[in-house]
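Notes to accompany the following structure.
Note that one protein chain is taken out, while the other chains of the complex remain in position.
On to chain A.
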Amino acid sequence: MSAYSSKKIFNILKQHALTAISYLIPIVVSGGFLLAIGNLFGGENIESINESFNFFDTLTTMGGLILGLLPVVIATGIAFSIADKPGIAPGFLVGLVSINMDAGFIGGFIGGYIAGYIAKYLRDKMKVPTWAEGLKPMLIIPFISSIIVGLIMYYILGTPISLLTQALNNFLLGLDTGQTLLFGAIIGILSSIDYGGPINKIVFAFLLTLQSEGINEPMAVLMLASMVTPFGFSMSYFMQKIFNKNIYTQMEVETLKTAFPMGVAMITEGCFPIVFNDLWRAILSTGIGGAIGGALSMYWSAGSPVPHGGLFAMVTMTNAWAWFAALMIGSLVTGIVFFLLKKRVDKDAVKILTEEDESDIDMDDLIVSK
């Protein structure tokens, strides 16, 4: 490790978090939709199967079960990413402990790293006599790493993390108007400007922690921010017709035809070809639209109990039409800014990116091994 720069270490830590999030996304989306649809039709949590329950009660209950276990998913995912299979047992345990101590998602997150590195250390460094080799992966690593990380949570980290989680929630619930607008704008910017890349995913993880505490407004902002680009760029297309300033090449217009429907489902990446043709103008217009849309959505307290789905998630939202209005305004701003910033182009021009247009490669981003 010592040979690595701090950027490299950060990249490695980030990779473990992103791996866990990649496992988490399908789980959280299915759980979120189950819960939201169940709740929409009056589903209630099934406390005991001896009582009668209906179809929507089952949806609500299944969704609640999944979302309640998110700290376990994130902790197991991180520990597995670090230590491979030996990380699963301690990761699973530390997630459960985190739930038990009300340390929530942040507890699972931090605990996952500790569990993973303990398991990895034992796997790589611990020497056992030959007769015990078979016991090492089966018994020794899972048991020792679990007990160490569990005790660290109970006696050292769990309580401060749970206090921190509470403090964060209280802070967010107590924001005044100006702070609400600012908070919405910041979330809007951070979750839009890298078009679904790592910054967006880290914000996503943070907002999931809030969602698991029942604070759904910031997630609505992230969803909106992922959509302002495809919607806004499509609006620019109509502006170029109205104001007779051609900003898209024919190829880019073709791109928009698939980017827009993808945007409806909250997938930004369809816009990539247009974004990469004009990176900084695109980022600037997306960021401004995301900030304004995000601030409005927060201010109008639109909340989304599901973390993905775009327009389809609207059925589950509180103040859904306010959210839609914020989305439209944010997109319009992105569209206008992009339209104004873009240079006029010949619509038949084919822009070919040459090597000189590319940014240099930072050697710290590379890991070479044999």
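We adopt the following convention: a residue touches a chain if its C-beta (ideal position, glycine included) is under 8 Å from a C-beta of that chain, and two chains touch if they have at least 3 such contacts; residues count from 1.
Operating definition for what follows: contacts and distances are computed from a predicted model.
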Omitted chain, identified by the protein name its UniProt record gives, among "Glutamyl-tRNA(Gln) amidotransferase subunit A", "Branched-chain amino acid transport ATP-binding protein LivG", "PTS fructose transporter subunit IIB" or "Fe-S oxidoreductase": "PTS fructose transporter subunit IIB"
Residue touching the undisplayed chain, where the options are A:15, A:54 or A:180: A:15
Selected from A:121, A:272, A:299 or A:324 as touching the chain missing from the view: A:272
Given A:90, A:196, A:232 or A:305, the one touching the chain that is not displayed: A:196
Chain not shown, touching residues in chain A: 11, 14-16, 18-19, 21-22, 25-26, 80-81, 194, 196-198, 201, 267-270, 272, 276, 279, 354-355, 358-362, 365-370
